[in-house]
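Note that one protein chain is taken out, while the other chains of the complex remain in position.
Think of it as A, B, C, D and E in the order they're written, each chain with its own count starting at 1.
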Amino acid sequence: MPNSLREERFSIETTIVNILIILLMSTGVIFSLVTALGLIRLPDVYTRTHAASKSSTLGVLCVLTATFIHFWLIEGIFNTQMIVAIAFLFITAPVGGHMIGRAAYMSGIKVAEETVRDDMEGALKERKKRLMDNKTTEQ
Amino acid sequence: MEIIMSVAIGFLFMAAVYLMLSKSLIRIIIGTGLLSHGAHLLLLTMGGLGGNSPPVVADGVSISDYADPLPQALILTAIVISFAVTSFFLVLAYRSYQELGTDNMDLLRGTEDHE
Amino acid sequence: MKTNDVMLQTATKVVTFIILMFAVHIFFAGHYTPGGGFVGGLLTTSAIVLLMLSFDLETVKKILPFNYVTMTAVGLLLALATAAASIIFDVPFFTHAYDYFDLPLFGETSLHSAMLFDAGVYLVVVGVTMTIIQTIGEDE
Amino acid sequence: MMMFYWISLIIVSIGFTGLLFRLVKGPTIADRVVALDAIGISLVSIVALLSLITETEYFLEIILLLSILSFIGTIAFAKFLERGEIFDRNDNR
Amino acid sequence: MSNLLLFPIIIPLFFAVILMIFPKRLKLQRIFAVIGAGVTLISAIVLLAKVDADGVQAVTLGSWPAPFGISMVSDPLSALLVVTSSIITLFVVFYSFPSIGVKREQSYYYPAVLFLMVGVNGAFTTGDIFNLFVFVEVLLMASYTLIVHGGEKPQLRESIKYLLVNIISSALFVAAVAFLYSVTGTLNMADLAVKIPQIEETGILTVIAVMFLVVFGFKAAIFPLYFWLPGSYYAPPIPILALFGALLTKVGVYAIMRTYTLFFTMNVGFTHELLGIIAILTILAGCVGALAYFDVKKIIIYNIIIAVGVILFGIAQLNQPGVDGSIFYLLHDMLIKAALFFLVGIVAVLFGTTDLRKMGGLIKTYPVLGWTYLVAAFGLAGIPPLSGFPGKLLIVQGGFEGPQFWGSIVILATSLIVLLSAVRIFIYAFWGEPVETVPLKGSVFNQMFIPTVILVAITVVFGVGAELFMPFISGAGEVLLNPSIYIDAVLKE
């Protein structure tokens, strides 16, 4: 669609929609920035995971919604894939975060010094012990 | 833009060659990856980077606005082929590890004894 | 030791379905919008890979009992046959035929022999990538 | 409006470079994986913004694709990190 | 049948795909492989007859007009090469039965061989520069599969090097295509041949031409891009080696022949002179190697390099005797190399080693083998009336008539080195005090020896009966020297 056509439809509705988009987009972008900040500043993997999974997911969801609205309400394209994508991210992002955190812990990466409590300490040791046992029995 | 891209492509080739001259097998394979990236970008750049619209027919877009589709098609073919080659190379590296026990190319001369 | 990934497995069940749908969509849309057999095939593979990640190789094998090499062969044959059909009509190899049909449900659709060719591509891509992943995965 | 998208894009990109920093710096593999996961997701934002800027809907497919890949990648990395291998096998221990 | 020229490509493809389905059925694998290669050969011969009768065959795929679709073109040269490569593949398949081992046969060996055939025949037939890349990749991929097939240690080790070099050359190929496309805006070879003469700025085209020379040079193993070849070719078992030695480098040579006669003719004084010099250096480099090793495989492998130089030297002269000679020599070399590798393979099996110094006296127990070898060796060295001679004669003549007088003398002188290297095998392995040989079942020996002897006989017929083939060869040379024949066939269909 040529640009000129689009500019002509400048109206109240468009303005409202644009404001909506700007709002959503700004939120999303800010969250993205926060994610980055968190990833740089936070001390250890676990805290960083927290930053990455939560704020970045929220950020991207906002951006995507904004994009979706833009295409739907301004350009008139109702893109199902966007909805699917939003849903998809909504489902998967927490799972991903969980997996990383767990993996990091299981692989024995130490928590930061500032950490107050480590609930899983025992579980890990037990697992290691079981692994050792398995090995000895195999031999 | 084409000039900048040319320089970037040159850089990619340079890095690729430098990696391929190292003795670690994984660096060599990474080098081949960079090499094919360079080649693909080159193909794209050489087709011209102009064109405001993807080469997908849409209403109201004049023919000259489409990006050149031919290099894109060629790149697609080239990407697939280099994917096939890279995966083969990786598996080869994997097998060589298992069989020869090293990834150091200096230890893989094989001129003296051909077993 | 098998770890208990309930969370992952539950999510996977949904997500795999989404991915497969998307793959099919991208495959069919290929002739008119970005996509095609190749990307479709790769997406399908990634869905299967996700299954493999969440469950294990044997389970996936049970769910999808394909011989992927045969699948590759069938894909190649399909592509070849589509291309070679033109030999019967003694027109240059690869001459495609297409027409617009008014199908119920879909409305006006173009049925294109290139689609069959693309299906061949799809099968080959799935076959080969799965072959690679499976053989490496199974290797001791 | 276009200006706004551009500014958003730039901000996201700045965030992106921050993530890259973490990716390069590490220090543990897990850190990198976290960074990678975040990178995948912010790439989705970037592509969304790009498609707004270039005014084509054809890149929207890329968004879904990216999210899928990012997810699978994260899972794969995580499993790899945890167990040193990616696929489970029944006969595996 | 407008699609006839595609048959030598799609028939092996079809059979290779079929063979992928049942890898473990040994008998079926063998039968289908033979049928596949055989039918391909028949179709190739029919094609050659057709080309001979009706002139250059061309089909643009998908019924699109010529520069836009992919053109496949079969001129006498490509038809001849397709026939030759099909013959060799068929023989290699026969030779593989007793020698390659059942386990390999059950692990997609025959599909890979047929795929290689697809790539080779396709590369010989295509009329599109990017499609050439695709076919080259097909044959390379098949060759990767074959070179590492079996996974023995040396194979793995050398495959890494082989892959690496070929990946580099492929990347450069893509880059070269990109440059060419940028300047000319087309990929069809005939279209290139039309457009390039219209371009006034020949400088950049010359650079691109040289770049293509480099790209194809990697494949053809010209100096100094041949370094990868000796080690890589040494690793795989003999049937595979024969296939490689006979076909793979020849695709590079063919590509140089095609591009340097069809469209890279804007600056002959530079490009072809360069080609001539490189060709001579290639010959010399090959000679050093051929003399340097007391290993039967190595000696023949280095002779591949020498032959490449000789062929390219003929092409570089760009005159009728030179080009005709190159074509003749190219065909000869494909056949003789396969035959020699077969022979050397039998010798190596009998002695259980490839080291010449551990051999001796074979002529006493296997006289016919010895004489067959000697005939092949003399054929290699270009002793008349065997098949190496007419080609070499024409190339030398072309060199004398062309600008590189001294090149011809070098070619003549190095023939001596070729002879020395080949006869050295004879002297060491067949003459001398008999050394204990590995006992070999008569039937196994015959299974290996019969295809070998037939192949040698074919080379002899090719030399002695050169008159039978000269019409084809001069026809091929004519097309190379008059690109308009080719162009008309493709563009004005």
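As a convention for this text, a residue touches a chain if its C-beta (ideal position, glycine included) is under 8 Å from a C-beta of that chain, and two chains touch if they have at least 3 such contacts.
The rule is short, and it goes like this: contacts and distances are computed from a predicted model.
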item	value
Chain not displayed: protein name in its UniProt record ("NADH-quinone oxidoreductase subunit B", "Dihydroxyacetone kinase subunit DhaK", "Multicomponent Na+:H+ antiporter subunit A" or "Acyl-CoA dehydrogenase")	"Multicomponent Na+:H+ antiporter subunit A"
Contact set of the excluded chain (shown chains only)	B, C, D, E
Among E:211, E:307, E:347 or E:487, residue touching the chain not depicted	E:211
Sole residue of E:120, E:175 or E:262 that reaches the chain not shown, by the stated touch rule	E:175
Among E:247, E:323, E:466 or E:490, residue touching the chain not depicted	E:466
Contact footprint on subunit D, counting only the chain that is left out	6, 9-10, 13, 16-17, 20, 23-24, 26, 29, 32, 36, 39, 43, 46-47, 50, 54, 56, 58-59, 61-62, 65-66, 69, 72-73, 76-77, 80, 84-86
Positions on subunit B contacted by the hidden chain, ascending	1-4, 6-24, 26-27, 29-30, 33-34, 37-38, 40-42, 44-58, 63, 66-70, 72-77, 79-81, 83-88, 90-95, 97-99, 101, 103, 105-106, 108-112, 115
Residue numbers in subunit C that touch the chain omitted from display	26, 30-39, 42-43, 45-46, 49, 68-69, 72-73, 75-76, 79-80, 83, 93-94, 96, 98, 100, 110, 112, 114, 117-118, 120-121, 124-125, 127-129, 131-133, 135-137, 139
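The working rule: only the chains that are shown with their structure count from here on.
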item	value
Leader among chain pairs (count of C-beta contacts)	A-D
Subunit A-subunit B separation of Cα centroids, rounded to whole Å	31
Centre distance in Å when subunit A and subunit D are each reduced to the mean of their C-alpha atoms	9
Where subunit A touches two or more other chains, by residue	1, 81, 84, 88, 92, 95, 99, 134
Touching two or more other chains - residues of subunit B	54, 56, 84
Interfacial residue positions of subunit E with respect to subunit C in the complex	1-3, 6, 10, 13-14, 17-18, 20-21, 23, 59-63, 69, 72
Touch list for subunit D against partner subunit B, complex	56, 58
Subunit B to subunit C touching residues, read off their complex	54, 56-57, 76, 80, 84, 87, 91, 94
